[in-house]
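Yeah, one chain of the complex is gone here, protein chain that is, but the others are all in their spots.
Chain nomenclature is as follows: A, B and C, assigned in order of appearance, with residue numbering initiated at 1 for each chain independently.
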Amino acid sequence: MIPRYTRPEMAAIWDPQTRYRIWFEIEAHAADAMAELGIVPAEAAKTIWAKGKDAVFDVARIDEIERVTKHDVIAFLTHLAEIVGPEARFVHQGMTSSDVLDTTFGVQLARAADLLVADLDGLLAALERRAFEHKLTPTIGRSHGIHAEPTTFGLKLAVAYAEFSRARARLVAARKEVATCAISGAVGTFAQVDPRVEEHVAAKMGLSVEPVSTQVIPRDRHAMFFATLGVVAASVERLAIEIRHLQRTEVLEAEEFFSAGQKGSSAMPHKRNPVLSENLTGLARMVRAYVTPALENVALWHERDISHSSAERMIGPDATVTLDFALVRLTGLIDKLLVYPDNMKKNLDRLGGLVHSQRVLIALTQKGVSREDSYAWVQRNAMKVWGGESNDFMALLKADPDVRAKLSDAEIEAQFDLGWHLKHVDTIFRRVFGRS
Amino acid sequence: MIPRYTRPEMAAIWDPQTRYRIWFEIEAHAADAMAELGIVPAEAAKTIWAKGKDAVFDVARIDEIERVTKHDVIAFLTHLAEIVGPEARFVHQGMTSSDVLDTTFGVQLARAADLLVADLDGLLAALERRAFEHKLTPTIGRSHGIHAEPTTFGLKLAVAYAEFSRARARLVAARKEVATCAISGAVGTFAQVDPRVEEHVAAKMGLSVEPVSTQVIPRDRHAMFFATLGVVAASVERLAIEIRHLQRTEVLEAEEFFSAGQKGSSAMPHKRNPVLSENLTGLARMVRAYVTPALENVALWHERDISHSSAERMIGPDATVTLDFALVRLTGLIDKLLVYPDNMKKNLDRLGGLVHSQRVLIALTQKGVSREDSYAWVQRNAMKVWGGESNDFMALLKADPDVRAKLSDAEIEAQFDLGWHLKHVDTIFRRVFGRS
Amino acid sequence: MIPRYTRPEMAAIWDPQTRYRIWFEIEAHAADAMAELGIVPAEAAKTIWAKGKDAVFDVARIDEIERVTKHDVIAFLTHLAEIVGPEARFVHQGMTSSDVLDTTFGVQLARAADLLVADLDGLLAALERRAFEHKLTPTIGRSHGIHAEPTTFGLKLAVAYAEFSRARARLVAARKEVATCAISGAVGTFAQVDPRVEEHVAAKMGLSVEPVSTQVIPRDRHAMFFATLGVVAASVERLAIEIRHLQRTEVLEAEEFFSAGQKGSSAMPHKRNPVLSENLTGLARMVRAYVTPALENVALWHERDISHSSAERMIGPDATVTLDFALVRLTGLIDKLLVYPDNMKKNLDRLGGLVHSQRVLIALTQKGVSREDSYAWVQRNAMKVWGGESNDFMALLKADPDVRAKLSDAEIEAQFDLGWHLKHVDTIFRRVFGRS
Partner (left out) sequence: MIPRYTRPEMAAIWDPQTRYRIWFEIEAHAADAMAELGIVPAEAAKTIWAKGKDAVFDVARIDEIERVTKHDVIAFLTHLAEIVGPEARFVHQGMTSSDVLDTTFGVQLARAADLLVADLDGLLAALERRAFEHKLTPTIGRSHGIHAEPTTFGLKLAVAYAEFSRARARLVAARKEVATCAISGAVGTFAQVDPRVEEHVAAKMGLSVEPVSTQVIPRDRHAMFFATLGVVAASVERLAIEIRHLQRTEVLEAEEFFSAGQKGSSAMPHKRNPVLSENLTGLARMVRAYVTPALENVALWHERDISHSSAERMIGPDATVTLDFALVRLTGLIDKLLVYPDNMKKNLDRLGGLVHSQRVLIALTQKGVSREDSYAWVQRNAMKVWGGESNDFMALLKADPDVRAKLSDAEIEAQFDLGWHLKHVDTIFRRVFGRS
């Protein structure tokens, strides 16, 4: 989490003030529930709310206390007592630090997930708009980086749309994984705290109740959360790499928007580099990197150890902030992406019609030629184009005695019709967008 | 995937014969659909089934052909033509290798997921049985490896049960992610193959239709699948480490079953080592390791490259076989785990009652002592026990002037009641198992 | 990199001001070399040094310019021109941004490595001191968490010393990997810059010359650097986990220093938790996590892409700051570690002498009993102690008819001599420390 790659919306979730605010709310809701159960005086709960509701917590003061106590929650409670007064002794009754910390982490991750889902909605909207814009813009499909058969630029974006729709569904599931509340005491037995306190706080904080905890909320939940972020980041990387490929000098079918005043290179004034998508590639590596410590955090010792804590203090903000930034950057990139249909057409025609080789192959087999022979006939002509001997695949086929014995010129020409490749674009769009 | 850690059930899914069988089924179902659409003769489709249905594919022969063609699907189709005869030219019409390969991978991963879910059902049954057996077996709960407060051994197993229930739900979701079928041709445009062929094959193979593919099924699906396996493995590791801890010489609250004839150490005849759970720890590391390449496989170039293939040839079998083996081993381990309630009791009593310190703290605050003073009074007595000065925390408290000024001997004694910690075990069991 | 886990010494290396200072020095040294070669006026080089040497660069101003140019080096050069005046046009002649950026990264990583090596020297000193202090403090050696045979606490620390000596040598090698300078121009051909400029700057900045670069310094160097940090972190984790084990309630052979005023738990006043070593475990996870993006950064496209940059802006500071903090924390922990020889002795005696089983086994084979029979005889007595039937392994052996037929009581007793296990401690210390 560095300022350069941080949006304030997500950073705010991880701000100390936000954290202490959530801590306060958990403690105050718990006090309400305890008051309701007759465990603490109703007046005490009221006072806690009255004094704390609008308090701005003094982060420096809390840090100062922590330097003595070496315990962050105790430091906060001490500061809270300074604000609330003697009624503060009814705060945190029978609770343990992790009740507060883990439930807070749940709230923060849930809010972070909400932001990420909103980011995805923005990205999906941009992808949909551009996909329909270019639904029928022909472009060459490539496998192995080699021209394969025609497709459309809209289909490329539909692929991304479908992928990020899955990403959205995964994030919603991941949010559910971590949005739980545990107020279960020292080892999760509710020895000193009534389970109804947990239920009350959960409801108030918009969380579900953790069925069984062991002082801590089990870390398989968080592992699943961060693993999901890693998968979403991998999808970001995929689209970023697509754009980097399209912007290559020799390809130049699309280009990142290049603002006035921008300099591509300090040394080479002619350059326009896909720096945003390269940047996204690197950011994706980071979000993916955080999956490993999250997986290692699961196997805490017995009812808990605190080894996960230092890792989570980093990956909690780092993973969510970085993915949030990446998604928003990607959205802007897609939104303003410069698309060059003419270059797409030029590239498409580049191999002298070679991209239609499969259609010719099928036409031959339909005339009764064995698959092996058909393949051999087509390949020998294709290789001439590939090798630079000719740039007119159709002419070669028409001149090939084996081929012409089976296919007329008109039949050969029919295989070179681009429309053939676009006839199911609508079908696919309906599948992906529910409309075409 | 090495024999030592492989169960035949899972290995069978990855057997070449199984793979070729699935390839055949996909091709034959596709031929049916094409016959129905009038693209290939109905007789051809029938012949393909008739000749291929009970064929045993000659793996060595296919390998031999592949050495020439350097293409596995073409090698198979050539061999299939040897079996089916001239009608074979109607096989694979308009399809591309990835249509077969990726759909097959989907079938294999779905079957693997089924096996893993069944493994989890076995594990959950074992955990539930042992959890109820030890529902009220008291044991010390530990945080940071340090005695905290009492819990029960049944609760420890309930924690594992809840965690593996989540693992099961995650696996079911992960199965759904990858159980898709794509028969969409060279770059996913259905240029040479009707979308209805895909729908037919999907239905017949028990898969859902991939909404949009690009020759390949998008790899974010597989990344999510392997990431999920990694999270499940992390949960395996957690339970394995719990057992390793419980079997430590100084703890010895539970122990792996030790069969007659088994030797713990070639040098030290007295040893009984938790080798199964240590083994599971290592296996979990492997399953987690496969997450990274799965994440890196997502960003294929353009409509596809084949960099994912070599990685998947390894992690497909390796991850599923290893996790399957681990889950079954863990199930046996839990099923036969030797549990020592007497040792649990002994350890529980070890700190001279220190584990009740929180209850005393709360009792003091309820008498109006400030939280800070209560904490200080309890801590100063606790530290004497910790330091070895005394082994009777209760006696120390009774002798402490500040404490005795607030709590009578009877009140102090009441805080040391073990039952206090067990009163909500039923509540938790009902949450986890739906019964108590 | 969060304040909580950051030491100012390491943070300073990554400070913007430090970075701009290094940028300036590289540019100014390059100007010197160019002046010497007659490429720029000698006066210009002098002016650059004169104006820039003591300048404080205005970070906010540079950021402001960067918002327009979207290029950090150009922003800096523009600001430098504001400081230096018209002579600034001789700065950066024929150079490319990466010449500055990558050489700077080399300087920063080299300085970071120096700090880490110094950290290790501190740690090694602490380990050596404590190792000699406890050279002959007997303690039980454990394999699989199970008592094996006696060792000494000093040997445990000698093991750590040897491991961190290796860590030190690895870091020195890793430093050498990254401490290179490249001033080779746009694609590394020295088209616009003389190789002697690179040689001059390298010498002045304490770096070696990069033999061949491609605008960027090759990232395999950095991958090796961060991989090495990951291995060092793994060693930190190993020692941290050893301490966590030793502090377990049932073991309590050593303990982290516990300062006055410290609170172990907000709820349980009796607790003293190994929080520092748990913290180190988590920090180690993070340093290890950064290895993966560093490995992924190697395969840049062609002569360079900038995908590594965002990742390195994070892992550069994060990995070095976190490892630095961890090493210093570990040093303090070892330095002040509370060691309890009495508890070690108590644990050692816990198994009724079972830890001597191998010696009895060997004594029997030396009397001509087959290895298999010896093993069986010893094991059957050992299992009685293990199972709790007896707590006196020696008595059992003396009463075993097979054993007593081969070994006299005196011979049996001789096998229980602790000194037997300590006789080579000096040998090992001499190997590790060069003295005993």
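Note that in this section a contact is a pair of C-beta atoms (placed from the backbone, for glycine too) under 8 Å apart; a residue touches a chain by one contact, two chains touch by 3 or more.
Being a predicted model, the structure only gives us computed values, none of them experimental.
One of C:G52, C:G106 or C:G145 touches the chain omitted from the figure, and that residue is C:G145.
Of the candidate positions C:E36, C:E242 or C:D402, contact with the hidden chain is made by C:E242. When the full complex is taken into account, the listed residue touching the unshown chain is A:Q358, out of A:T151, A:T180, A:N297 or A:Q358. Among C:W49, C:F132 or C:F190, only C:F190 touches the chain left out of the display. Only one of the listed residues, A:T78, A:Q108, A:Q247 or A:Q415, touches the absent chain: A:Q247.
Touching residues on subunit B toward the chain that is not drawn are 2, 4-5, 68-71, 73-74, 77, 92, 94-97, 185-186, 192, 244, 259, 261-268, 273, 275, 278-279, 281-283, 285-286, 288-290, 292-293, 296-297, 301, 305-315, 318, 322.
Not every partner is drawn; the one left out touches subunit A at residues 140, 142-149, 244-245, 247-251, 263-265, 267-275, 278, 292, 296, 347, 350-351, 354-355, 357-358, 361, 375, 378-379, 382-383, 385-386, 393. Residue-level contact of subunit C with the missing chain is found at 77-78, 81, 86, 88-89, 92-94, 141-145, 148-151, 155, 158-159, 162-163, 166-167, 170, 173, 177, 185-192, 195, 209, 211-215, 218, 220-221, 223-224, 227-228, 230-231, 233-235, 237-238, 240-242, 245, 281, 284, 288, 291-292, 295-296, 298-306, 358-359, 362, 365, 370-372, 420-425, 427-428, 431-432.
In this section, only the chains that are shown with their structure count from here on.
If you average the CA atoms of subunit A and of subunit B, the two centres end up 24 Å from each other.
The set of subunit A residues touching two or more other chains comprises 77, 92, 94, 185-186, 192, 281, 288, 292, 296, 301, 305-306.
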